[in-house]
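Incomplete set of chains, arranged as in the complex.
Chain naming follows the written order as A and B, and within any one chain the residues start at number 1.
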Amino acid sequence: MVDISTSIGPLQLKNPTMLASGIMDEDAGSMQRMIDCGAGAIVTKSIGLKPREGYANPTVIELDHGILNAMGLPNPGIELHGDEIKKLRATNVPIIGSIYGADANEFVSLAQKMQQFGANAIELNVSCPHAKHYGLEVGCDPDLLQKIVSSVKQHVSLPVFVKVSPNIMNLAEIVQSIEEAGADAIVAINTVKAMKINLETARPVLANKTGGYSGKAIKPIGVRCVYDIAQAVDLPIIGVGGITTGEDAIEYFMAGASAVQIGSAVYYRGPEVFKSVCDEIKTWMKNHRYTKITELIGAAFR
Amino acid sequence: MNQPIITTILSSFEEATDIKTITFRYPGKITPGQFYMIWIPGVDEVPMSVSSIKQDVKGITFRNIGDATQALYRLRKGDQIGVRGPYGNGFTLTGKRPLFVGGGTGIGMLAPLVEQARRKKLKSTVILGVKTKDELFFEDRFQQIGATVLVSTDDGSVGYQGFASELAKDIIKKERIDAVYTCGPEQMMRSLLSFCKTILFQASLERYMKCAIGICGQCCIGRGLRVCVDGPIFDGTTLKKVQDFGVYRRDAAGRKIPF
């Protein structure tokens, strides 16, 4: 019998497919639908202290081998989004509150709010490739990062995950400082900085010009990052980047991931993708005589 | 590929005060009720339901209200726009005696559907609801299609004075209407729905959109119904369960904006 339940530190998941931040998480209803569709956990969109409209359209376009977006962290602010999260308290699926900020104080107050609202864990978005003063500027500075993580850990009792970027050279150093700071898990990877230029008008298609590249094309980049992170730290890793099928998820497990997040595949395969991927994982494990996800985690280097 | 394809504007016609129809070459099928994402380079990209379908030439009808529509309004024949789509589910024309109720610019996107009804040889009645005479458009067009056209204005400057939904209420009874298709202000559509206990009802909803491919969640209503993919056309049974129908929409930041 195949058991696909998994755990990320203290957090128990009935299945390893999580909804990635920024996908179908506008409100309680959209997140509820992803739960109905079988997501093992939900990560909210990234929330800041104040409401933020994000960038003008186009904010999302499809590319030949992936998806390019520059939303610009649109969100109603922590107070209003709290109402949405509270509505999900009834569900038995873990809700992970994704937050972004410019400094430790912002992250701390956001994390405290998330805890009040009933989130089951916090995901620190320190890797958004297209939001000035937030995201990458924070995520590539080990000292600032360490300060943020440790202060958040001091002020909330929830597990704290840190989502990292592939757009940095010193990934090992970064995740080690995250581990030292007491984080409970690493989420890898955020999107890859990219651009599409429209030839007819000779201008970048996205209003923000550059954006984050996700989807099928970036899977090999994500797998590599997860593998490298697994060599550098002992923390559980949540793999994200181009996961569309059960075999994609298994590749991430073997690279060292304990769970995966699914985003662009909601476009490729519809909201049913969570159930489909879980079924595919079970079938593959059955055919290859695996019984637990833990047997797969890190298999590529163990 | 969900990426804007550049095309040039073939015509720009002022239908009424601040209301224009622009046409452009964009091959491919589109069902009445479906929409395109229209990119005005350097300004914005907005969803626009199709209001005319003539082989490779498609048209959209809109009001000059925001930055995007203002820019669109100013574009002339020969100017470039980007188009991607079509998106959404579109109407499914069932029933033998349809009533079409358009409110404001919602009138525009009903035209291709009424043309479809004509091809199906259905006796069609169209109600055009506007605030005042100056905002009325497409009256002739619907007449040419062969539909019975009724007009309602808030100020009574032409036709029935009052809400289109009220006018519709009578017609539904008198004409033994068995299906209502509507696009317009959500409160209008909501009261219209309340008059359609037993008969078919399809309404086209409008929400702020970003991706239009069903992933960003911006346009979700109810329990995660994506107006861009699961809509924009929803039937009465579905809408009765959607608490936000006619109550609020969300702005770009995700804040609830009451109607």
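The rule we apply is simple: contacts are C-beta pairs under 8 Å (C-beta built on N, C-alpha and C of every residue); 3 or more make two chains touch, one makes a residue touch a chain.
Keep in mind that what you see is a predicted model, and the values were worked out from it rather than measured.
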Formula of the whole complex, where the shown chains each stand for all their copies
A x2, B x2
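FYI, only the chains that are shown with their structure count from here on.
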List the centre-to-centre spacing of chain A and chain B in whole Å, with centres computed as mean CA coordinates.
37
In the complex formed with chain A, which residues of chain B make contact?
1-4, 6, 37, 39, 41-46, 80, 82, 84, 209-218, 220-226, 250-256
Give the list of chain A residues in touch with chain B in this complex.
22-27, 29-34, 36, 45, 51-54, 56-64, 67, 69, 71, 74-77, 80-81, 196, 198, 200-201, 203, 205, 207, 263-264, 266-267, 270-271
